[in-house]
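One protein chain is absent from this view; the other protein chains keep their places.
We just call them A, B and C in the order they show up, numbering each chain from 1.
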């Protein structure tokens, strides 16, 4: 039995892709293969229906089907976080309860866009927690590039103190190194309880963020096994080796983090690694050209070469 | 039998509110009362599931239920346009066919955000029309305040020439007077066929836009009857009287067009006019204060006074 | 001798245009004529080098020349506020001291863009006040449409309490009615001292804002005399008459507030009213067409007609 997410959660949570067939329909039968790949990479948890999972390109019923299938397959083995961002609180409640009932360990959400002050953000989450009720662990996805909502350390502190079910920050504001250090500093000063922080942004600053107190990563990088090893080395006190390993894959991390372009690249690599049956991402999406494919070949060859 | 929307469509299309109960649930049984109110105002058509209809705050099944109920009640009397904006083309297709089968006269959509050039916009609509197939009239909602996609007259001309099912522009870029004139000018020069243009933006520049060649309005203003009369006077060659009537309601038009604030104001006025059973808008939403209510009282009293 | 701006400042401050010659050069010799026009309108003060004054289209030396000429001509008669927004604090200091030495009553500034939390905003102003030193009254221009910086009532309260030289809020967030009421409410509760609030946004909600506690307006509307009369009627307890007068000019207020489009319209009207020798605005700028000019004719004729 997998327990719910908590402030003490650590490790590498992979953001799962969603498998589609070449005609764009949901490839439900590809679910197990994909999740088995992730499990085989040694990840500590899985997040489904995130941005990388093309959640915004699915209908409600498709999301429910995929979540159900995924939770049945892997919900007993690993903690699964489910993205439930929605612009209506009624829908947020319904979704959250539904996935928790199916065995999710937590829900993840971004604030609605248009929240323009610390107070507005606080009041929004006050309504969220009132609406969904107690007992559901919540991950705050801090992704201002998409939400245009900015989370200051002071606002975070106030929310952590007010909302006991707020257990994790997915930290992907960029630049965000100073913010991460500031939050850890405020915790040390006793201004709020210590909360789990997993870093996002495709992991572009993972070693730096581990040094600054991150508890792990939550990204869709196509080599989650590498991030798992980086995390293990770092946790083992071997920070230099951890960074050496990370830097070896940094060229690819950087390549995949290009918004819009990174998604088809990542799905193509996941296909080559046997995780996906098809590299299809849902339209509208950037279509890889021959040049893009040759570039991916070169990246993988270079990563191979260094591993020898 | 109501025919499909065409390039020749004219008049005032009201953007329908969506009725909710005080607890935030869909007030399906309030549908007929609301639509009867609009019909009684003399509108030439109705648009459902637009921004004003809080479409983004409904689940897929709620949207389908409300659309079904609305189309059954009024789809035989008036042309009904249904908003189908979705970030996935697969969903767009499914939604469009579904509402057309239920008796809609056209679908309306905004381009996905992130289209950053004339070419990108064109290619997006090329994919849209390929995906949904021929025979479904499409209204382009030009609302860059939300989509961040900008439609130039040149891009519009190219799309009109390429896509015969593109029959209407909902024109609500602001400022947009120059664009409207430019498009009409290009049509006169024979650069593209003449397409219906209904203006949005809550109708803030309705008389000016009629002078510049608009075919009518598509807004959620709580006095659609007034816009119908303005349109009738103008069509009858009585432009000065049309503008006099409009200006009498301009204070309220301006008041309702405040983004975020305007929605609860509008629903409160619709409630007072007997169109809605409850003024409830879905959370998160701005909650009217006593000051806001007193202000509405003052506006309605002033409008009354002028009518005497 | 005109005193410095204070928390008690009230009335209508016009935002002055900057006169240019048809070739785009600064029309320094048109300064007196323009300012005399404003004085003749009965305004209570003048703001120069604001957005409407095309401050961002002038070189530093042009700004200094125009400010000098304006302050010599009118600085002994009326309070003059000078816009000093600059992305470097060193320049802000230099500019502020320079215009105060020339007889300005206060400086006005927008925060730099990119301030993303209440704390970041506070720290910015902390640095501003440290840099410019005490004794210079400061007007905060709250114009998030341009700065992308959002001022919450809580952030405002904190700044008012910390910075004694912060004497006025130019309130032009939109929608902004609720914010204005909230600030006045916090003052009544004793949370911070009462500060002057003049409303901007071209005055689109002037009567509503007077009801909610605004002390006047600061806009570039081409009929400042009308705003002066609206203000006088309202101050005299004749709120209904004030709003009647305002509503008569609302069609034009609304027309002029179109960003980008409004500036050349306004300069054309100022030219017709004898305030400017040339309607020239600096390139790049929207060029009025025959249709736009005919529209202005119609607006002025309608305003005339109502005055009869």
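Everything that follows uses one rule, which is that a contact is a pair of C-beta atoms (placed from the backbone, for glycine too) under 8 Å apart; a residue touches a chain by one contact, two chains touch by 3 or more.
Keep in mind that this is a model prediction, so the values were computed, not measured.
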Practice problem: With the full complex in mind, choose from A:123, A:238 or A:302 the residue touching the hidden chain. | Solution: A:302
Quiz item: Looking at A:87, A:131 or A:181, which makes contact with the chain not pictured?
Solution: A:181
Quiz item: Which chain C residues touch the hidden chain?
Solution: 24-25, 54, 56-61, 87-91, 94, 112, 114, 124, 127, 131, 260, 282-284
Practice problem: Provide the residue numbers of chain B that touch the chain removed from this figure. | Solution: 116-120, 144, 150-155
Self-check item: Residues belonging to chain A that touch the chain removed from view
Solution: 174-175, 177-178, 181, 204-205, 208, 211-212, 243, 247, 250-251, 254-255, 258-262, 286, 289, 291-292, 295, 302
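In this section, only the chains that are shown with their structure count from here on.
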Self-check item: Whole-Å gap separating chain A and chain C, where each centre is the average of the chain's CA atoms
Solution: 46
Exercise. With chain centres taken as the means of their Cα atoms, state the distance from chain B to chain C in Å.
Key: 34
Quiz item: What are the residue numbers in chain B that touch two or more other chains?
Solution: 260
